[in-house]
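With one protein chain withheld, the remaining protein chains of the complex are depicted in position.
Naming follows writing order (A and B), and every chain is counted from residue 1.
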Amino acid sequence: MSFETVIGLEIHAELNTKSKLFCSCPAEFGAKPNGNTCPVCLGLPGTLPVLNEGAVVLAVKAGLILNCEIMTRSRMDRKNYFYPDLPKAYQTTQYDIPICRNGYVDIGTEELPRRIRLTRIHLEEDAGKLIHLEESDVSLIDYNRAGIPLIEIVTEPDLRSAEEAVAFLKALRSMLEYGGISDCRMERGSLRCDANISLRRAGQNTLNTRVELKNMNSFKELQKALESEEERQRELYSLGEENRIVQETRRWDGAKVKTVPMRSKEDAHDYRYFPEPDLGPVIISDAMIREIRESLPEMPADRKKRFRDLYGLKDKEIDIIVGDKALSEYYEALTARGTDPRAGANWILGSMLKLLKEKGLEAGQIPVPPEELHKLIRIIKEGKISLTAGQEVFSQMFDTGRSAGDIIKEKGLSQISDRMELGRIITGVLDDNPQSLSDYAAGKTQAAVFLMGQIMKATKGRANPQLAREILEEKLKKGLP
Amino acid sequence: MNIHEMTAMEIRKGITEKQFSATDAVTAFFERICEKEPLIDGFLTLCREEALAKARQIDEKIKAGEPVGKLAGVPVALKDNICTDGIRTTCASRMLQDFIPPYDATVVKKLKEADAVIIGKTNMDEFAMGSSTENSAFKKTKNPWDRERVPGGSSGGSAAVVSAGMAALALGSDTGGSIRQPAAFCGVVGLKPTYGLISRFGLIAFGSSLDQIGPLANNIKDSALALEAIQGEDKKDSTSVRHPVTEDYISTIEKGVKGMRIGVPAEFFHSGLDEEIAFSVKACMQKFEAMGAVVEDISLPKTEEGLSAYYIISSAEASSNLGRFDGLRYGYRTEDFNSFEELVEKSRSEGFGEEVKRRIMLGTFVLSSGYYDAYYSRAQKLRARIREQFAKAFESYDILLSPASPVLPFKIGEKAGNPLEMYLSDIYTVNINLAGLPALSMPCGISRDGLPVGLQIIGPHYGEEKILKAAYALEQELRLTAMRPTL
Partner (left out) sequence: MKISVEDVRYIAKLSKLNITFEEAQKMVGEFEGILTYFESIDRLDLKDALPDPPDRNGGTVLRKDEISVFEDKEKLFLNAKSMRDSYISVPKIIE
């Protein structure tokens, strides 16, 4: 009996607006608790919401990027329930008529394309944050997050494995990041993902009871949670006990490495949705859609194609560079200045990524301006310093912010590439090592390697290796009786 | 003449012409309050210090020859569901008994800009739910015309203090008649403007799609002046009007009603209507005809069903609007609780009165799954029909007339036991809120027992100018501006 896994995802992304959805409080992260609040987002009596235009634009943008139909007329609704992080005791969201419908994201490969359909995208406000203290009889509430604009993206149950779900989420994340919609950081909570998973017998085309999974805070946790739940359900099926799979919400427990049932907040989840009377309909004009469509930035898929065509890099390399928007932009800043695409890619994929990891920085925080790295690469190409020395210089540039030229001068790292000067030094080395000369003449080619070592020692590694070898060979040939 | 007997316009004139100072005016009203408030119980909070400070400010401006606002020195009372920065705002509920808003409602800002002097917050039915002001958690306001009777509700306090000369103007709120009916009961002028004309920002919400703030005054011109001062677009209220509106009502108010077409809906003269009220209203119809208007009977068949639609929609919205009162960030918090759930449930149960709890539950019920289509959805559709019905009527008529209330002011305690009966007495007023139309209630007679009778004038959307014109003409004709209760 073979089974098929059916997964659908529900993703929430915090929009990159300056202010909150219904008031002008800053939508920034990391402020002092309750520092970004006002009477409106605190739900003080008498206050009223006013819709943030920027949020609407970003929602439409997301819809266009994700191939959705934009609803020119949609509506805000109230979802009523009690919870301490919900100041008005209702969330203003979109229930009946969301702002976008019917989109898709293509993942997979050219040979095996997979289209994952989206049911809808809608605008809603976030709730505050509850903090539970371990040894305490109180819980704390911070309303900074209350009122932050979110889009909720719901997929059709088109995903067929945990791996695919993660691949989809990564692709979606990248598109939202490239679109400037959200900074999409799962660890920070600006991208959240819940999943619905069920199993069915291969070939069956109806859906069985699904289980909702929550509390997955990284791609890894998403994968583990889905795999764990998939396993749990498969086992019940194999025991003939699939009727024990009930519609419930389970949370991923990282410590126990499995999904556990959640205590239900309320027996009755009757949200009593009704249209928000304090807001009019959300009208999107054709002109607005056109303007937004024309201003769409390059998407990851297009950028990858362009990189393939322009720079001739390998697919895996492109995936890494394009997978990080800021990194790909840095790379293009190099090539725009004339850096050889291959050399640039080597530097980015090699030294750059290594240093970023070491220092715990992100591509958006690279302390070396592209112009400076470009200069360094050129200096190395011109043979003024060796590649090894260059890597050391780059590390210094990273730490100190000084230019390549200054560091090279100070550390005296310039490569000796002058024929006459190098010739003199090599002659000196040969004079000091007559034994090696006779060894070489006797046919011991190993002596040449030894002599190169001595040349490097004498020049403190600054000898231009190719030139030194050339001159040495000349002299060795001449030196033969 | 005593200052407290003057109209708002006269008070402003007196101050700007230096016959007396703003401080004199405010002091005079506080003296009146000292004397008569114990009889009426119209105020929940008095703002003597703040009022005198504002009066001093105005006097300084006048001394310096600086211009002053439209309502300079006029003492204004505010219904206690309108937020005032730093001043207790309770909605006459235990739930908000010590709530101090950190901001001013937009209408309060506008009053301050117009140099009005805010003298106090008035009593009301708790959270604006009621028609008698008996649902207040704190006190029962008495009708100045007969202190054994109710002043009407829910803006009973505002109507009573204006009627008793304890404020020159007051603001109330009207969701289903809460300005117009108490105005009728207390013999004053109450105006509910077109939905959206006056900002709701800072009005503690009851029925969001129905609520409007409006002025209560002793005469039509004062009402028009107040409207000019507080109306207009507000960026903080997404339901507020977004096109230019008439800025000056006073200049056209004396134009008269010649040629005006006036409709009188037959359904409003049903069997439950007190015959003395019917008589007074019919007399008004004749007066209008005598002044050159055309008065005709019309039919508005959906009138009675409107009452159901009103209670369904307003309760539904209220149940949602009042969900925020949980004792966490503000408001009443119960003393003992063993868990978070208990904290919320007990705070709400102890903080809210019976009528409020009833409406919350009714609202929750009509929105709950399984019932939404039968009640809420149908009520909204009916509402659309009522809107259409009025729109059609206004194609042929400039204004409509009706009684403001089917009954004369009743005795305190008389209707308390029967909520449905109380709801039924809103029959003339609720449909206007459902349609978002403007309407004004004005005194048009006195009953045999010396109780005021109110006439309601209804206009099309943004038709306040027409209403005020007709009302002014009638007021001059009836010569009732001198009508004041003896206290």
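Methods note: a residue touches a chain if its C-beta (ideal position, glycine included) is under 8 Å from a C-beta of that chain, and two chains touch if they have at least 3 such contacts.
As the structure is a computational prediction, the values presented were derived from the model and not from experiment.
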Problem set entry | Chains shown that the absent chain touches, full complex | A, B
Seminar exercise, completed: The one residue from A:34, A:119 or A:209 touching the chain left out of view is A:34
Problem set entry | From B:54, B:94 or B:346, residue that would touch the chain that is not displayed | B:346
Exercise. Looking at A:132, A:316 or A:477, which residue reaches the missing chain?
Worked result: A:132
Seminar exercise, completed: From A:275, A:323, A:341 or A:465, the answer for touching the chain not displayed is A:275
Exercise. Given the contact definition stated above, which residue among A:14, A:124 or A:142 touches the chain not shown here?
Worked result: A:142
Problem set entry | Interface with the unshown chain - residue positions in chain A | 17-19, 24-26, 32-35, 37-39, 42, 50-56, 73, 75-76, 82, 84, 130-133, 136-143, 262-263, 265, 268, 270, 272, 275, 279-283
Problem set entry | Touching residues on chain B - with respect to the absent chain | 86, 98-100, 102, 209, 235, 238, 242, 302, 304-305, 307-309, 311-312, 319, 323, 326-331, 333, 337, 339-340, 343-346, 348-349, 352, 357-358, 360-362, 364-365, 368, 374-375, 377-382, 384-385, 387, 419-420, 423, 436
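One rule holds in what follows: only the chains that are shown with their structure count from here on.
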Seminar exercise, completed: When centres are defined as mean Cα positions, the distance from chain A to chain B in whole Å is 57
Problem set entry | Footprint of chain A on chain B - complex, ascending | 82-83, 89, 91, 96, 99, 101-103, 105, 200-205, 208-209, 235-239, 316-317, 319-320, 323-326, 328-330, 340, 344, 364, 367-369, 372, 376
For this session: Spell out the part of chain A that touches chain B in their complex, as residue ranges.
Result: 39, 42-51, 78, 80, 82, 84, 87-90, 139, 141, 270, 272-274, 277-280
